[in-house]
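Excluded from the complex is one protein chain; the other protein chains are retained at their positions.
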Amino acid sequence: MNKIRIGLVGLGRIGLQHAMNIAGRIQNAELTALCDLDRVKLEATADKLGAPHRFTAYEEIIACKDIDAVVIVSPSGLHARQIAGALNAGKHVFSEKPLGVTAAECKEAEKAAEANPDLTFMLGFMRRFDDSYKYAHDKVSAGEIGKPVLFRSYSQDPEKFIQGAIAYAPHSGGEFLDMAVHDIDLARWFTGSEPETVYAIGGCYAHPEFAQYQDGDNVSCLMKFKNGCMVFLFAGRTAPHGYNVETEIIGTKGILRIASVPQKNLVEVIDGYGVRRECSGNFLERFGMAYVNEVQEFVDCIIAGRKPLVTVYDGTRVSEIAYTCKEAFERGTLATF
Amino acid sequence: MNKIRIGLVGLGRIGLQHAMNIAGRIQNAELTALCDLDRVKLEATADKLGAPHRFTAYEEIIACKDIDAVVIVSPSGLHARQIAGALNAGKHVFSEKPLGVTAAECKEAEKAAEANPDLTFMLGFMRRFDDSYKYAHDKVSAGEIGKPVLFRSYSQDPEKFIQGAIAYAPHSGGEFLDMAVHDIDLARWFTGSEPETVYAIGGCYAHPEFAQYQDGDNVSCLMKFKNGCMVFLFAGRTAPHGYNVETEIIGTKGILRIASVPQKNLVEVIDGYGVRRECSGNFLERFGMAYVNEVQEFVDCIIAGRKPLVTVYDGTRVSEIAYTCKEAFERGTLATF
Amino acid sequence: MNKIRIGLVGLGRIGLQHAMNIAGRIQNAELTALCDLDRVKLEATADKLGAPHRFTAYEEIIACKDIDAVVIVSPSGLHARQIAGALNAGKHVFSEKPLGVTAAECKEAEKAAEANPDLTFMLGFMRRFDDSYKYAHDKVSAGEIGKPVLFRSYSQDPEKFIQGAIAYAPHSGGEFLDMAVHDIDLARWFTGSEPETVYAIGGCYAHPEFAQYQDGDNVSCLMKFKNGCMVFLFAGRTAPHGYNVETEIIGTKGILRIASVPQKNLVEVIDGYGVRRECSGNFLERFGMAYVNEVQEFVDCIIAGRKPLVTVYDGTRVSEIAYTCKEAFERGTLATF
Partner (left out) sequence: MNKIRIGLVGLGRIGLQHAMNIAGRIQNAELTALCDLDRVKLEATADKLGAPHRFTAYEEIIACKDIDAVVIVSPSGLHARQIAGALNAGKHVFSEKPLGVTAAECKEAEKAAEANPDLTFMLGFMRRFDDSYKYAHDKVSAGEIGKPVLFRSYSQDPEKFIQGAIAYAPHSGGEFLDMAVHDIDLARWFTGSEPETVYAIGGCYAHPEFAQYQDGDNVSCLMKFKNGCMVFLFAGRTAPHGYNVETEIIGTKGILRIASVPQKNLVEVIDGYGVRRECSGNFLERFGMAYVNEVQEFVDCIIAGRKPLVTVYDGTRVSEIAYTCKEAFERGTLATF
């Protein structure tokens, strides 16, 4: 069986991780090309990972005859255009979230996906590929917890990264678009339903800098979904303990909690501070294997000719919902979908 | 030092527990009189607990010269009138929640308390007297978690008691008045603030019987408090695992969780179902010592001449808030306080 | 029903706790007399707790006609003689452990108990009256974990009390007699069997002061019980986290752990140190209710005329076993029982 030859675009933090995974951790794939504006980083990374082709222009990598698929890890504002470009150039595409930063961009990506039905397109909602989330979803799907009553999900970034968050604030789109999208995706995936109404609140509890962008350092929203399920989401940037992504699904017959203790590993420390679990430090530490699993799934889908779990429409829908939450937050009123 | 002589009204489940506590678990108190309509139960209980005076009419017990204080554990609709009656008869009063079932009733109780400033009045929000809640409140008061960002509190009754809940539904006032009042009291106590807006949702996920009373079997609400704190409350009647009261306070510098595992005791069972903690079965099992502590505090306040932590106004305010939540839930709109 | 009138001997730390419990927390009991050498403390405590009779001589309290029972909380070396004295004076007796500090003393107490079969005698192995230990024992008795394979029990005192432990070292009898007796009692109670062989090791890991008394600051032993059960006990004086008493019983069909997280209460703290439970600080904090329950059981046994769970022979047997462990430890050889 031939390996899927992958070209990767964007050597930021996640891009670099994806590149390393493709080079050494993904079965039936090889890292064939890299693309980044920074030529020094490009060459050094390509040398280290053994990638033969190197490009500084996106047009070149998608024109490269030696690659079958493109993995897009560029800035969010470029996603939609690059997705369309690669699909129309005949490449399978895996893109990090979000699909696009405007409704129009999302539609552009949708159109390209529809025009190329034989190509595999997949969006990187990596949490769905985390072993624990998958295990929980299987249980929900099997009816083990009955009918979903309340879906609660938190995304908390560590306070220690706050300077980065403040610097990125003008471009982040706000906490709902930047952070809660993953929880929105999970809510739709676990409930199999869509939101109907939302009330969103929050504010700047520690860092007033976010207010100028109509954003907060901690926000939350309560949504009623069409199937009746209550959905409560919380996103915060001031977690004292580390990187905390946790989810609870209360059903009529059982309850599941995923990572309610955001433990770093299986070590328990007992000392003057009590009996304690240290926490995950960042998203790569928590979701490192999910990043491997999602690209493995992308490669497996290409090989098997099956459609990925996450579609282009999921990308559009999650962005729309996050945008409505953001508006509800800014206006302080109830919003409907 | 003379013991405080207590007359207790109402020998239902909680009343009986209070009577046993006063007879044998409260320091500097004695159970001097009992009052209940059921003469057989009255005599049997009084004999067993050694209470010399027995009454079937409320007017008689508050007229009894041998008692200093009255503990009211009668049906909710009688609370306000009995509180006023006892205070005006010169007795100290401890009453189970709620203060009253209408705003007018609450005002009646307030007036009686104001007219008798030298008498001790205390309302039974027992959670404040649970060791774990007290410990957490001390930490919050000491500033250990910084500024409160999110207050989340759950009250879940076991599914196995659902027939009783359905039978009581016409009189319960709905989940916000019947269950969430404790969480509302905690939210005010922990944040030191008052609600500004509320959005409330929920429904009948397993038991359609509640719908006819404009109630649900599971409900939730998201409130914005005046100090900016987000407050999310959830009340449910279908808990598969037992009696679950848990609270989380996320602050800018730390997070506290009280009873996030609603464990029955310190035993961990490891078997084919995994590593597990069995859960509290009911509120008396969970809050048994809090029921002792609160009446002890009442007695200590009488002796020391100090004012209890919970005032008559707390009772009014919590009822008002719960009523507004109920209205918001019924209308499906945002409500303001 | 008449209350049991109790005279208490010894107002040290545990004695004071027992006195307060009898005065206000034990049903059907009253604190009628106190006895202590320190007259100032005696009078102050008796005034505060409302005890009418006060004695400085043991002979006087056991001669007092107004008491039915004696609770002995004096220094260990006085236990056996006082037990015999009180029984022979016609009083029911509850004594703190140990029964005696020599085999001869234990036999003296046994003889007095045998000579007074109508009087209730009970030894204070309070762990058996802790709700969690009782719950676990019920499960084991019901066969829920099958046949016991390994019984493991730890008793760890906090490092912060080390100066007291060093000061008391010449009189403590060593860690097996001073600390492990509770674990030995539990091992016999849970397995329903007796030890056959023991290997005991340990040393002074942080505090060389104990070596001069042939003792260690941390010791352990592995015993084979007659029914085949393996028993591993560990006793330490240098716990960094607080007071830690935990037990595990591995059976062929299930495993139980009691207090494997020695949590202070139900509060979980999440901050820069991780997700953590603070620990019990001392034995009164951990076993406060067990001290109430055991004396309640003593009183209930007197009233009902039934025999307590813990007999005088349990006291003798546990002391003998601890002494053999101590010898094995000192000699470094395998010992048989």
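A, B and C label the chains in the order they appear, each numbered from 1.
Note that in this section contacts are C-beta pairs under 8 Å (C-beta built on N, C-alpha and C of every residue); 3 or more make two chains touch, one makes a residue touch a chain.
Since the model is a prediction, treat every value here as computed from it, not as a measurement.
Engineer: Using the touch definition from the top, which of C:Ile184, C:Ile250 or C:Cys301 touches the missing chain?
Structural biologist: Here the residue in touch with the unshown chain is C:Ile250.
Engineer: Just one of C:Ile14, C:Leu49 or C:Leu150 touches the chain that is missing; which is it?
Structural biologist: That would be C:Leu150, which touches the missing chain.
Engineer: Hey, which of C:Gly12, C:Gly50 or C:Gly203 is the one touching the hidden chain?
Structural biologist: C:Gly203
Engineer: Which listed residue (B:Leu49, B:Val261 or B:Leu309) would be found touching the missing chain in the intact complex?
Structural biologist: Once the missing chain is taken into account, the touching residue is B:Val261.
Engineer: On chain C, where is the contact patch with the chain that was removed from view?
Structural biologist: Counting over the whole complex, chain C touches the hidden chain at residues 146-147, 149-150, 159, 197, 199, 201-203, 205-206, 218, 220-222, 224, 228, 230, 232, 234, 236, 238-241, 250, 252-255, 260, 332-334.
Engineer: List the chain A residues touching the unshown chain?
Structural biologist: Per the touch rule, chain A residues meeting the hidden chain are 1, 20, 23-28, 50, 131-132, 135-136, 139, 145, 253-260, 263-271, 289.
Engineer: In the complete complex, which positions of chain B touch the hidden chain?
Structural biologist: 240-242, 261-264, 269-279
As a working rule, only the chains that are shown with their structure count from here on.
Engineer: Centre to centre, using CA atoms, which chain is the farthest one from chain C?
Structural biologist: Using the mean of the C-alpha atoms as each chain's centre, the farthest one from chain C is A.
Engineer: Averaged over CA atoms, how far is the centre of chain A from the centre of chain B? Could you give it in whole Å?
Structural biologist: 43
Engineer: I'd like the Å distance between the centres of chain A and chain C, where a centre is the mean of that chain's Cα atoms.
Structural biologist: Chain A and chain C have C-alpha centres separated by 56 Å.
Engineer: Hey, what residues on chain A touch two or more of the other chains?
Structural biologist: Residues 240-241.
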